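Removed from the display is one protein chain of the complex; every other protein chain stays in position.
Letters A, B and C mark the chains as written, and numbering starts fresh at 1 in each.
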Amino acid sequence: MTSTKKKTIFTAAVLLILLAACVVVDLTLPGYHIVVTVIKKATVYSLVAVSMNLLNGFTGLFSLGQAGFMLLGAYAYGVLTIPVAKRASVYQYFDGGAIKFSLPEIFSGALGDTVGTVAGMLAALLVGGILAALMAYLIGLPVLRLKSDYLAIATLGFAEILRAFFQWNTLGPITNGSNLLKSYPTFSHATPYVILAGLMIAFIVLLINSTYGRAFKAIRDDEVAAEAMGINLSKHKRMAFIISSFFAGIGGGMMAMYMGTIAAAPFKSTLTYEILLIVVIGGIGSITGSILASFLYIFSSEWLLRGLDSGKFLGISAPAIFKNGFRMVVLSVVIMCIVLFFRRGLMGDKELPDLLDRRPKKRKKEAAGK
Amino acid sequence: MSDNVLKIENATMQFGGVVAVDNLNLEINQGEIVALIGPNGAGKTTAFNVVTGVYQPTNGAVWFQGEKIVENHPQGKMKKLYKGEHDGEYPHVLAPTPDKITQMGMARTFQNIRLWKSQTVFDNVLIAKHCRTHTNFLSAALRLNRKEEAEQRRHVEELLDTVGLLDVRNELATSLPYGKQRRLEIARALATEPKLLLLDEPAAGMNPQETDELTAFIGEIRDKFHLTVFLIEHHMDLVMDISDRIYVLDFGKLIAEGTPAEIQNNQRVIDAYLGVAEDA
Amino acid sequence: MQQILPYIINGISVGGQYALIAIGYTLVYGILRLINFAHGDVFMVAGLVMVYSTTAMPMYVALPLVLVATVLLGFVIERAAYKPLRSAPRMSVMISAIGVSYLIQNLSFYITGGVPQPVTTPIPWISENVALLGTSTKRVTLVTPVLTIALVIALVYLINHTKIGMAMRAAAKDFETAQLMGVKINAVISMTFVIGSFLAAVGSMLYFTNYPSVAITSGGMPGLKAFVAAVFGGIGSIPGAVVGAFIIGLCEEIIKGLGYTTFSDAFTFALLIVVLCVKPTGLFGEKVTDKV
Partner (left out) sequence: MKRLFAFVLALAMAMSLMACGGDKSTSAGETSGDSANKVVKIGVYEPQTGDNGGGGKKEILGMQYANYVQPTVEIGGETYDVKLEIVDNRTTPENGPSAASELVNRGVSVVLGSYGSGVSMAGGAIFAEAGIPAIGVTCTNPQVTADCDVYFRICFLDPFQGTVLANYAYNELGVTTAYTLAMLGSDYDQGLVYYFTQAFEALGGTVKSEDFPEGSANFVSYINNAKAEGAGVIFAPVSINYAQLIVEAADAQGFEGALLGSDTWDDNMVIESAKGRDVDVFVTTFYQEGGNADFDAGIKEWINANADAKTNNGGNDMISAVTAMGYDAYFTALEAIKAAGSTDPKAVLEALPGVSYEGVSGLIEFDDIGDAKRDSAFIKTANTEAGAWDFVKVQTVG
């Protein structure tokens, strides 16, 4: 039992250090600094990657609809939080839009400016999550009966359909058609992102380690056995799908906060693929891995490897090779190597606390071998 | 109603033109150990799958503890293809999924072991407890079900103790030797708190000593958990040792039933099954 | 009639192009049970090779080169990215396919500088305009369906009447048994990819004769739609893929003609979901039952 305690302390310590580091970054660097920007983006990606892992890694449902649910969350957030005064200019082609209220302003009236705005923003995120969950419920009815790759392609198709709807001019008074939503409130510091995503991820971790999470894993390992042991397949698959979509929706809302503008275009299948590959890099079935991979991927693609695109990297100057797009080539080669040769990814199915008992286990095995 | 736990009534299972189980009737009473035997391909596992809801019978019904749980009649294309009897006697359609049937109090093991590979011994059994959980996912995730969870874990430990696997509780299920995996499967089935336990070839691949242990073990758990046991088995020693009654299936049809002694002396059975086995 | 004729001609032409890609999906799926997400990108690479080679060398060298290069690419992808994962779970292979697609796109991006490459020297004769029943169209529009059907007939002959074709059918029916029976499974799979890539290359040449430039994203949509066509027709079935492709091509253009242009892509996917839910085996697919 002491080992469990040790692990808990270790995990808590690591998380606290990371949070403290984030607060320090926020206090010393301005909000527009590249470090803050990449932390924000990586945090959002972490949440979405973890939500995808819950479905693909822990329940064994290969879904590629993540971008669609993020789209819903992002739009819900934008539509509900744009200040009323700015709606006329944002919805310039749609007479100020059909929705004439803004959640942060409503909450501000009741709770005071700062608290109210934040409460309104959180409420909008929540609405986005709930919408995504509702949509997941509807989609899940027909689609979840399909098997692995059919499910993948059906969810992919669904995300594309959703995108067309959001760009449809007839829905313009709500979605602003093909035009951007903007001028909504965002957090300028990274810490709120980290705390928000952290709480969500914590909930997912708790869920995975609960009796329901165990049932998900049983479905992943062997559906027939799971059903024979009294686990209702359709109910649990639907549950995983809905929960995952809920968090993807919230992730989408946070993505909207990060981007500062919302359009349907970024939420393409490419986004889903990117997140899927992040999950694979981290290790399918490891929450820690997904988070780690998100940070590594975003940090390198958005910041650290930029030199590969602009001629100079790590002091080596080679404009002929280091030109536009080289960064992504390097990244995708790395990804292919992981997919082919390190199939378990960075973490396999290990989590942060498991890092502690790696060594003793190995010794034991060696001893047994002798 | 009689006090039988399981009753299969005129069940026929037809795949396309092939009749795998043909008009099967059998009854199992409270506390009995009943074996279903027959040569390979006789339709034994299919019969199990019909009972546990994996397959929907083409025609017929299944009763469990005096309640009709499965019923079907030929539909669609089957209307024309159907070759069995008692057509038209089962107008209703009752087709619960396997998990529903497990929740009613029936649990099974598999011929080819189907443990959850990435899970430990302890978790394999604990997961089977999930179907008896009353909390919803929110309170489970927020750990509001501590009491129930602790209770379940205690129960699982007891079970593992009973089957003698407590010392390997933290090993991966698949790292166990074959015999122990079989036991684990039984423990897992027991965790769902069944009234009726269905064992599909529990002794397959076991040596004589292990088989003897298993024989004793099945008796033990029957008494301890007040179970009724329905099993498929090829090891005749085991079958003759523990069965109260035996049903014999050949080409999907029931050809004999009775006590071990009766079956051993039944000419049809010897012809169809034992005779062949001896030749081989 | 005069009103809808252009839409129908165009639909058939588009359908023919989808068909040539769809066959690649359906062949690979039939044997490996793998959605080869990279197939659309192979199609795009064929277009790029065509652009580069036709500007640099004469047509009679350039076009065979496109075929050879594309076939080689398909072969290499299979050997490098799918073969090592033969015993891995299906999900890993599919992820590998997505990874390959990502890699090809990024690589093409790097090489082209992310700018669409103009088709400066289109293939002569088929890129000329002809008048047809009062409308005008490129000759390729008419050539595509004819060539598609000819190729499909050749392919069906290959599959039904040659030794390698028999091996392919055996592998599609039961992978492991075929292997036990002495079918050289790796050769069969390579052959599948070679055929699929060959057809994609032909499709690509026809497709990009119609269009002025090849962008790195050019493969994505036709690829996805061809896949939908393959599913619609019953994945694993060659006639199914072809019929499915023509139906999708026609529907798409008719939808545009009816004025629902916003949803011309969405419609394809809606059709996919409906087909998957109502008749997962598609129009001509065989029913597969799972063993417990």
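Keep this in mind: a residue touches a chain if its C-beta (ideal position, glycine included) is under 8 Å from a C-beta of that chain, and two chains touch if they have at least 3 such contacts.
Note that the structure is predicted; figures quoted are calculated from it, not measured.
> Considering the entire complex, write down the shown chains that touch the omitted one.
A, C
> Of the residues A:7, A:145 or A:182, I need the one that contacts the missing chain.
A:182
> Give the residue, chosen from A:265, A:316 or A:337, that touches the chain omitted from the document.
Reading the full complex, the residue touching the unseen chain is A:265.
> Which is it among C:33, C:138 or C:169 that touches the chain not included here?
In the complete complex, the chain left out is touched by residue C:138.
> Which residues does chain C use to touch the chain missing from this display?
Chain C touches the missing chain through residues 3, 6-7, 10, 14, 109, 113-116, 118, 129, 135-138, 207, 210-213, 215, 217-218, 220-222, 253, 256-257, 259, 261-262, 264-266.
> If you put the missing chain back, which residues of chain A would it touch?
Residues touching the hidden chain, for chain A, are 29-38, 41, 86, 89-90, 92-93, 163-164, 167-169, 177-180, 182-183, 186, 188, 255, 258-261, 263-266, 292, 296, 299, 302-304, 306, 309-310, 324-325, 342, 346-347, 355, 358-359, 362.
In this text, only the chains that are shown with their structure count from here on.
> Of the other chains, whose C-alpha centre is the longest way from the centre of chain B?
Looking at centroid distances, C is the chain farthest away.
> How far is the middle of chain A from the middle of chain C, if each middle is the mean of its Cα atoms, in Å?
It comes to 32 Å between the two C-alpha centres.
> Determine the centre-to-centre distance between chain B and chain C, using the mean Cα coordinates as centres, and give it in whole Å.
48
> Would you pick out the residues of chain C that each touch at least 2 other chains?
Chain C, residues with two or more chain partners: 292.
> Residues of chain A that contact two or more other chains, please.
Those would be 224.
> Give the list of chain A residues in touch with chain C in this complex.
These residues of chain A touch chain C: 56, 60, 62, 142-143, 145-146, 148-150, 152-154, 156-158, 160-161, 163-165, 167-169, 224, 269, 273, 276-277, 280, 284, 323-326, 328-329, 331-333, 335-336, 339-340, 343.
> Which chain C residues qualify as touching chain A in the complex?
Of all residues in chain C, those touching chain A are 33-35, 80-81, 84-85, 88, 90-92, 94-96, 98-103, 106-107, 109-110, 113-114, 220, 224, 227-228, 231, 262-263, 265-266, 268-270, 272-273, 276-277, 280, 292.
> List the residues on chain A that touch chain B in their complex, please.
Within the complex, chain A touches chain B at residues 203, 206-207, 210-212, 214-215, 217-218, 220-222, 224-233, 239, 243, 285, 349.
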